[in-house]
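Yeah, one chain of the complex is gone here, protein chain that is, but the others are all in their spots.
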Amino acid sequence: MLDKTKNDTTKIEAKRTQEPIVVRFAGDSGDGVQLLGAQFVRSAADSELNFFTFPDYPAEIRAPAGTTFGISAFQIQFNSDTVLTPGDAADVLIAFNPAALKTNLTEVKTGGLVVVDEGTFNKRGLKKAGYDADPRDAGLGEHQLLSIDISKRTLEAVAETGVGRKQAVMARNFWVLGLVLWMYGQNRKPVNNWIDKKFAKTPDVLAANKAALNAGHAYGETMELAVQSPASPLHVSEPYRVITGTDAMALGIAAISSLSGLETFYCSYPITPASALLHALAKIGSGIRTFQAEDEIAAVCAAIGASYGGAIGVSAGSGPSLALKTEALGLAVAAELPLIVINVQRAGPSTGMPTKTEQADLLMAVFGRHGEAPLPVLAPATPGECFDIMLDAAKIAIEAMTPVIVLSDAYLANAAEKWIVPDAEKLPDLRPSRDLPDESNYHPYLRDDVTLARNWIIPGTPGFVHRIGGLEKAHDSGDISYDPNNHDKMVALRAEKIARISERCPPAEIETGAEEGDVLVIGWGSTYGALKTAVDNLDEAGHAVGHLHLRRLWPLPRGIEKIASRFKKVIVAELNHGHLRRLIRSEYLIPAEALNRVSGQPFKIADVEAEIHQLLNR
Amino acid sequence: MLDKTKNDTTKIEAKRTQEPIVVRFAGDSGDGVQLLGAQFVRSAADSELNFFTFPDYPAEIRAPAGTTFGISAFQIQFNSDTVLTPGDAADVLIAFNPAALKTNLTEVKTGGLVVVDEGTFNKRGLKKAGYDADPRDAGLGEHQLLSIDISKRTLEAVAETGVGRKQAVMARNFWVLGLVLWMYGQNRKPVNNWIDKKFAKTPDVLAANKAALNAGHAYGETMELAVQSPASPLHVSEPYRVITGTDAMALGIAAISSLSGLETFYCSYPITPASALLHALAKIGSGIRTFQAEDEIAAVCAAIGASYGGAIGVSAGSGPSLALKTEALGLAVAAELPLIVINVQRAGPSTGMPTKTEQADLLMAVFGRHGEAPLPVLAPATPGECFDIMLDAAKIAIEAMTPVIVLSDAYLANAAEKWIVPDAEKLPDLRPSRDLPDESNYHPYLRDDVTLARNWIIPGTPGFVHRIGGLEKAHDSGDISYDPNNHDKMVALRAEKIARISERCPPAEIETGAEEGDVLVIGWGSTYGALKTAVDNLDEAGHAVGHLHLRRLWPLPRGIEKIASRFKKVIVAELNHGHLRRLIRSEYLIPAEALNRVSGQPFKIADVEAEIHQLLNR
Amino acid sequence: MNEIALSAKDFTTDQEVRWCPGCGDYAILKAVRKVLADIGRPPHEVAFVSGIGCAARFPYYLSTYGFHTIHGRAAAVASGLKLARPELDVWVVGGDGDFLSIGGNHTIHVLRRNIDLNLLLFNNAIYGLTKGQYSPTSAIGTRSPSSPEGSADSPINAASLALGSGARFVARSADTLQDHLPEILKRAQAHKGASFVEIFQNCIVYNDNAFGPITDKTAGPDVVVRAEHGEPLIFGKDREKGLVFDPERNQFKPVVIGDEATRDQIAHHDETSLTLAQALAVMDGPGAPMVLGVLYCAPEATYRERLPENYRTKPLDRSALSDLLLGAAASR
Partner (left out) sequence: MNEIALSAKDFTTDQEVRWCPGCGDYAILKAVRKVLADIGRPPHEVAFVSGIGCAARFPYYLSTYGFHTIHGRAAAVASGLKLARPELDVWVVGGDGDFLSIGGNHTIHVLRRNIDLNLLLFNNAIYGLTKGQYSPTSAIGTRSPSSPEGSADSPINAASLALGSGARFVARSADTLQDHLPEILKRAQAHKGASFVEIFQNCIVYNDNAFGPITDKTAGPDVVVRAEHGEPLIFGKDREKGLVFDPERNQFKPVVIGDEATRDQIAHHDETSLTLAQALAVMDGPGAPMVLGVLYCAPEATYRERLPENYRTKPLDRSALSDLLLGAAASR
């Protein structure tokens, strides 16, 4: 009783494999695709599966229904084993309308299954999507097509609940969810619980959504669609949760104040994709303060003011924001104040493609200030690491009295994975020393012998009134100084202070793959999953390929040179035109090659593998 | 009848040499030291001598008289031969007061002559300068001291002219000028002419200044102070003038409009030391337009708006200004508009030492933008070259439809040299093509096959209305595009467009010294004179040292690798912590060493020589 | 000027409009296209410059020259364009974030400089494009993703700020008032010097109905005074209310005609009075209406007109350049 099916697959092949499964949903912004994705994750998490999800938002707020530029998608890869990316391509795509099919078909694996809502493949829908003819008529090439009148079936299923037509159509996502839960043998219970809570105030909608969910599930059952249930994963005893990079970072920021005992003062100006962090923090509300400034300059300056006052100033934004913070960052370097500036990278230059990912802000972060203004730059590699990196940043900032830049990106911010919640009791102590120096010879540029950090005495402390600022200061009195030798010395001191940070940090270590051999792949930031998976695959295939992934980009960690020397070739893989590669080459004079893509999209594992293969064969 | 002289030098040794002579004047901001310097240059220029001058201003506007932080100095090196720097140290220092002596004594050569105004060495003057005892009593070490009561002698000389005491004391600088003109056998006539013109409206001041000038001269004569008249230089038939880097740059900007036929729209916000350029251009007044904006962001944006309108937008500032222009520069890169941004570097980070020189903004200029936003970076090497570099910048900006950054610095802006005025008729034609493309398939991102520049059709042109902006554009329609492959392609196109600029420019060439051998010294910008002189000296001493000086810093000119390969060692000399060195190392994997100083001061030739020597001996 | 007959279609591009269905921007677009056609300058002589935001997408939908710049900087870019190309009709479009938050400084300065630009502020009291954070014109207590418990910043009164900056033309209208907005836009365009028009615009997604009754056909007359030069400041469904000067409090206050004041006592609008304009802009308190219309129009010399004559000179020819290079001070 399948409504319309091409390629002669009246029944979908059953397949019971340990291979990770990739499912992609695509529909109008109004179709509730992101919600559907989140609910599917809920069940996966409930089964203790591992997963990695990635939402693919349109740039428009709410584009006219049915247009290609208004399509929102959600992709999830899940498995009983570790999952590090949302998957190169989908095993199954569920397209809510022709525009969704058009824009997402390229994301499906060869031979993959495409489910479409037949009810939307009418003249109007096809035209809006820019199709001259119904694409189903010619078949979808290598893909399997399953065309179901989801709209109609949903309307039928919810008919009894009495919701209006709009609400009824809206329930399509639950119908699809029901179907997919069936297909992957997942439990409906967590979803039902959520529906109960969420729609408690609108019983008709509650009933409609449940009805749709059950109808979709029943459809799969009745049609005897094959079930591909991933094997039960090992049971984890620690508590875990689903977390996006944004949420992990927000928790990390909240944790800073708790661990340091200092107020955390988060100042920012909204910008995609960083604003989600502001929202998350504003929602947390307690233990941290948020301040929405009039622009990024004010944001970072307010954060600096807060740090001057003894709090930890944090300011986040994306590329254009970091650009605007350039001058103030120089002040923080000169005034030697702790400060954390987060840059959620997006595709540039200029406004570029604001919702897309990229790693092209690294050199700006490292070098983009006038004068000699060195500062540390860090980058988390996974959504979960967005938590850890914040503690690391705070530790460095406080210990060295320096601004720190953290580079995340659009992909990391939105992607979600299963996260083992750290034990709050075991998190590090970040409290700064508040011992007062000798009052009589006090000046604000007295330094710690080891870290070279200047002392941090905050306004309000009796007996230590002092002035700081952006003019060069005498190293031995803190007064303004134009003395040439003093300047040379202060420039060197500030540089040395930053250089010493890597002495206190662990050296670089191979992440995965060979410890020596043919090719060393160096990466940083959000490309972690794709690079690690690619190297793991090559490793299994018997190639001597190693993967080094940096979280501390500046100063570079110790040991890179040594590791690199154990490989015949080095390739730096990044979503830009070779930023880290330039740093590596200039520091170590290693003929590092480049694996670059600047398309606004994360790496595909297959592409990475292919390029490394090429290098192996050269 | 010498008033008071230590070290038993009642008569100064006569010395007739071809060696260049270095004279330094130092006094209160109110003492007219800069005027004195300018007038001495006038005579030197009149004798067709070559010279290089450098004023050393205090940071304060008008510090209390007699204080060390209010001292203003002026140094000139002159000779019949080419002169490329103001000299490492002075043969003669004339100190107008104790504070001037205190702050400037270190600038005198061992064995050099120090002339002081005895009349200011009273208790009050000494105390203000922070002297416990009269420094003349203990002698000035290796230096020769000539203590003359210049104040008294000036007052006597001008007594008959009837000027008030304040004006009379002010005439001290002319007394000193007279003395110095005698000492170096220079003509008083050009100075007298200038006095005639300048003080025509105040005959008493006119008379006083002339009287002082003559008295100073007569003093030298009477005392039989030895005359060291430099040999007559070769006569130059081209017209020449004294020019500072600032003035040369202003003329270059004015020339752009003349040569391109486009209006030049200069937008800026005042900042030391760049504002002098705004002043110079505002004074020129015709052929160019100046706009003083509310801040640097507005300045560069207004320049971009002007370029969009078909003019050439130019915006100048110093480090903090460039920092603020970061975001807008990205827009100019994305919109592919011609634009020139001048950065007169000063000592950083942050406010740093605003009146002092440095070269630490290079990496910010090259990499300091979010996303992949490559643009060319140029740097003039001498005051005179500040003219040429502007024409070069305009040519590149128009030809490649790109913003260009020009890096000057505080030293170059203020230093002056003799400049052969170029023949306006022989200057290059910078007119852009205004041929209209085919109207029917027009879009604003159509490119020239060779330069890859997009077409530049300006508002007001009928039939070609179009929209541009900072969002990524489809390479084949100019519409907004989020297509991954299109973005990858556009990023590559913009990079390639910039890379191709160096194909159209002359390759790197050795400036001076050996073409192959032991050490290649690579420099850029204002260190030219010091590096060239040092290398010339080493060359004469028989060392195989060559000097390569870059004016085009990004993209790097062709041929550097080849030249470097002919030397055993490469050292990059710059007033920062190794910016160009990093570029050279990362591009060519050459183990380039560093010769850095970050003291706010230009290189001393002797220091450069010494460091190269060390390298030669390693 | 209006020699060629133009229609709104002549100002329409082939680009698909990408605002949310029901967004107030559509109505403004309609009004602007109509006004441009009525003014009748050929499309290529008109340029629209915008920053970033939903509002700032405006240029894509007008077949004139257009420059979609960066957030907050449109006024600065437009200043350069207009000074370089005075013959163009230059419009600047932006949202409340664009013009008043990040771009506040340029707004102030372009107004006080009186550069001949037409500035259209689309005030929806929210950051639309970045998904609904409160903006500098949002009311205190606005709940938004960045202020879940209500915002604490007191809002900017855009007209008052413009007047405080020294603007010579300040007006207010609203997206849906198609019997009002076009006229205001024409006045703004006709004004020589910087003209500032605040347009209340409904963001249906993130701040629906923020201007409540003001733009409402039925409720509007009771809460809105449409100020017209020389006319009494009267409002109310039956034109039964008006504004009078209250010397006690040194400000204007609303009264019911007949009960609290005679019709003669009602103040008349005077576009040229700065004090009146300021008072009307900040009108506040119980029963106080919102004043729409041209609050202030007092032309003065524009920036360009005040420039010294030689500012306008063409590029030097080579012989003049030669003289300049040689310089008065050339030593030979």
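Per-chain numbering from 1; labels A, B and C assigned in written order.
Please note the rule applied: contacts are C-beta pairs under 8 Å (C-beta built on N, C-alpha and C of every residue); 3 or more make two chains touch, one makes a residue touch a chain.
Since the structure is predicted, the reported quantities are computational estimates derived from the model, not experimental observations.
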{"item": "Which displayed chains the hidden chain touches across the whole complex", "value": "A, B, C"}
{"item": "Chain not shown: contacting residue from A:Pro20, A:Pro86, A:Gly112 or A:Gly470", "value": "A:Gly470"}
{"item": "Residue in contact with the excluded chain [from C:Pro42, C:Pro86, C:Gly164 or C:Pro213]", "value": "C:Gly164"}
{"item": "Residue in contact with the excluded chain [from B:Phe25, B:Tyr184 or B:Tyr269]", "value": "B:Tyr269"}
{"item": "Those residues of chain B which, in the complete complex, touch the missing chain", "value": "60-65, 67, 69, 269-272, 275, 278-279, 282-283, 285, 290, 292, 294-296, 320, 350-351"}
{"item": "Touching residues (missing chain, whole complex) on chain C", "value": "101-102, 104-105, 108-109, 112-114, 136, 140, 149-150, 152-157, 160-166, 245, 247, 249-252, 267, 270, 273-276, 278-279, 282, 300, 303-304, 306-308, 310"}
{"item": "Touching residues (missing chain, whole complex) on chain A", "value": "42, 45-46, 190, 239-242, 251, 254-255, 257-265, 267, 284-287, 289, 291, 293-295, 297-299, 301-311, 313, 327-328, 330-331, 335, 421-425, 427, 458-471, 479-480"}
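The working rule: only the chains that are shown with their structure count from here on.
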{"item": "More contacts between chains, B-C or A-C", "value": "B-C"}
{"item": "Cα-centroid distance, chain A relative to chain B, in whole angstrom", "value": "47"}
{"item": "Intercentroid distance (Cα basis), chain C paired with chain B, Å", "value": "45"}
{"item": "Multi-chain contact sites of chain A, meaning residues that touch two or more partners", "value": "69, 320, 350-351"}
{"item": "Interface hub residues of chain C, defined as touching at least two other chains", "value": "52, 68, 70"}
